[in-house]
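In what follows, a structure is listed as structure tokens, so that the remarks can point back to it.
A single protein chain has been omitted; all remaining protein chains appear in their positions.
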Amino acid sequence: MTGNIPITKTYKLFIDGAFPRSESGRTFSVVNPQGELIANASQASRKDLREAVRAARSAQNTWASRTAYNRGQILYRVAEMIESRKAEFLDLLKSGGVNSRTATREVEESIQRWVWYAGWSDKYSQIIGSVNPVSGPYFNFTVPEPTGVVGIIPPSEPSMLGLVSRLVPAIVSGNTAVVISEGHSSLTAITIAEVLATSDVPSGVVNILTGDQTDLLPWIIGHLDVNAVDISGINQDVDLTILEEASSNVKRLVSRKVDEESLELISDFLEMKTVWHPIGR
Amino acid sequence: METSASKDSSAIEDFGIDYAPAIESTSLLNIKEKYGLFIDGDFLDSSSSNSFKTLDPSTEKPLSEISEASSADIDKAVKAARNAYEKYWMTMSGAVRARYLFRIARHLQERSREFAVLETLDGGKPIKESRDVDLPLAAAHFFYHAGWADKLDYAFPQRKVEPHGVVGQIIPWNFPLLMASWKLAPALACGNTVVLKPAETTPLTALLLAEVIKDVDLPPGVINIVTGAGETGSALVEHPDVDKLAFTGSTEVGKLIQRSAVKRNLPLTLELGGKAPHVIFEDAALDQAIEGVINGIFFNQGHVCCAGSRLLVQESIADHFIDRLQKRIELLRVGNPLDKNTDIGAINSKAQLERIDQLVKAGVEEGAEVYKPSCSLPEKGYWYPPTVLTGVQQSHRVAREEIFGPVLVVQTFRTPEEALEKANNTPYGLSAGIWTEKGSLIHWMAARMRAGVIWANTFNKFDPTSPFGGYKESGFGREGGMHGLAPYLKTKRKRSQ
Partner (left out) sequence: MSTSTITSVETGLPIRVTPVDEVSLEARASSLATRSIKTTSKRAALNLSIRCIDLTTLEGADTPEKVASLCQKAKRPDPANVDVPQVAAVCVYPEMVEHAVEATKGSGVKVASVAGAFPSGLSTLDARTADIADAVRRGADEIDIVLNRSAFLAGDEKRAFEEIVASKEACGEVHLKVILEVGELGSYDKIRQASMLAMAAGADFIKTSTGKISQASSLPRMLCMAEAVRDFTYHTNIPVGIKAAGGIRTAKQAWHYLVVIAETLGTDWLNPERFRIGASSLLNDVLLQLKHLDSGYYSGPDYVTVD
């Protein structure tokens, strides 16, 4: 008899490699286009956000100091693992109202994004960096470095490709991320978190909060220990004056379309460092 | 002349470092009594008829009356820039734009002495610096970027690039002409037109540059120069038809500009303040390190956003190093900026002098010890002696806030880890210095210091090919090099891909 009652998944938050419930104890309902309840997802609070940022910060140095080759391998491994869970992602996307053909393409493209950016890990600094011919006896070079802790507000649609397109170019260079996902796309986000939790991506490199963007946005925009925020998925009806607080620590704000993959999207979360040294005997 | 000379010959004076005055002549200057706003290729009166005075900070003597641009004038300037963008600049090939930039570079080289003297007079910096640093670099920036104008495709492979259109630029008073060049040259090379606001205390070289712009026949409206203070600046920032903003100045004002720009999703670059750590390890080439520290903090009276204002010296050599540093500071010549032997000139303005004084007093109240050399300062004008604060702790205001004056704070460290931790413990991240003879330590430190420019075994070096800009609250975007072009362009995916 029990076989007829499916076990539904509890969607929790993903912070520092663990899956805690929101400290607030609150959840929100995720429904399908027919209005049927699919899940009660955790609704993250600003304190959950604080924990997520703390985890991201403490993971950042070690993630950035992995060799580029190693980061590339780890990201490629994520692609392999999503590939093996394709069916689950397809079902999730379809439960959000995406037709089967579109869902298949979205999953394929999402996997390809991981692969594409994984391959960039040990190449972008050769394209973006430079040796600069200064007019003097100095060796002068410019290298890219990760910005630090990045907040990511991915677009809700397409839910999987939207998140992957914004997350992977940010972390490939050694940034760590705090993602804020809402609505039905939260389910995809947390499922990706499950992939990450069992992958080789170190704890804290990616943290995923689900809940209400409007609740959390001011706190991540104003957080002094967040270096950049990707606002590509900011809701149309949000009052943009909340972005003013980005100036509290001169935070980098980035907004991009998700329909492309590009080296520039890696650059968005890089700082260029220039080093001078004399040439002499 | 001859009689006085032969009179002198009987008394043999001792040669010493109190060199006889060697004053650069101001006779080649032609400062007008009043300057208008440079809009659409001509000097116009401000619509409000408001004006302000610009002073020689070393004497407090007024030099000229400067028009203050109102928001109506800003509107006029933006319209002129828009018109010039659509009518001339957008339609010209990169090669033609390059020709104009090359011409500006040459004119700056040819009139270099005149510009240098004017810069020193209006801003108070020593003539040897405006002559040997500001002017050659300003010309070099135009020269370097001229060459980019027709090669932008090479800098952005697989992308289609386009200028933003009209760019608003606001520059500070510490390197007036040089900052104008840093801003104008890449903007124009990338095909934008510009409305530039110089700082209110140092407008004269930008206005002389306006003459050069006329002389080289740059199409009217491609560069517009609007003078004024904070209100003029915010009118430019708020103007709805500006497509991109670039600002160099204090972090405080930069934050206000960012607040305004984010709401409109307006492209922005900010080059803001700093509190650069200058780290001296015990194995360093100490004599050169001392010169590096001196240059790091006293270059341009310390009015330098990337100044090495926090000296971190390894405890094992700290007493010796600080003693030697103080002896070296005794030799600095503070005085008339036009004297070719002056090392430290005048503080740029009364307001800045008060800020420096207030911060140093705060440092003393918090327990820092002050060292100032025995030099005498002129009676008139704004002056502050080179100053070293020792016994400074990480929590002291003087260790955290940008002083923007000739004031060095000294702290010590024991290990590379401690040096790094102290170096990075600041919201700023513009520049940093390292002195050690150990190559691997340089790379270890350089890779970990959170700053956009790292000078190892040197300091305060600049070049148009070398990207400059900050991490964290020191701003974003780069100026100089290939990386400095990106902020002045929109890029799109190439369809042919």
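Chains here go by letter, A and B, matching the order in which they are written, and residues are numbered from 1 within each.
Heads up, the rule we're going with is that a contact is a pair of C-beta atoms (placed from the backbone, for glycine too) under 8 Å apart; a residue touches a chain by one contact, two chains touch by 3 or more.
Nothing here was measured: the structure is a model prediction, and the numbers come from that model.
Contact with the chain that does not appear here is found for just one residue of A:Pro6, A:Gly25 or A:Gly280, A:Gly280. Only one residue in the set B:Glu162, B:Glu231 or B:Asp283 touches the chain that does not appear here, and it is B:Asp283. Take chain A: the residues that touch the chain left off the picture are 137-138, 278-281. Residue-level contact of chain B with the missing chain is found at 1-2, 5-6, 8-10, 12-17, 19-22, 128, 132, 283-288, 291-292, 324, 331, 340-341, 437-438, 457-458.
Basically, only the chains that are shown with their structure count from here on.
Residues 140, 157, 159, 251, 254-256, 258-259, 262-263, 265, 270, 272, 427, 442, 446, 451-458, 461, 463, 465-469, 471-476, 478, 481-483, 491, 493 of chain B are the ones that touch chain A when the two sit in their complex.
Those residues of chain A that touch chain B in the shared complex are 127, 130, 132-136, 138, 140, 142, 224, 227, 240-241, 243-244, 246-250, 252-253, 255, 260, 262, 264, 271-278.
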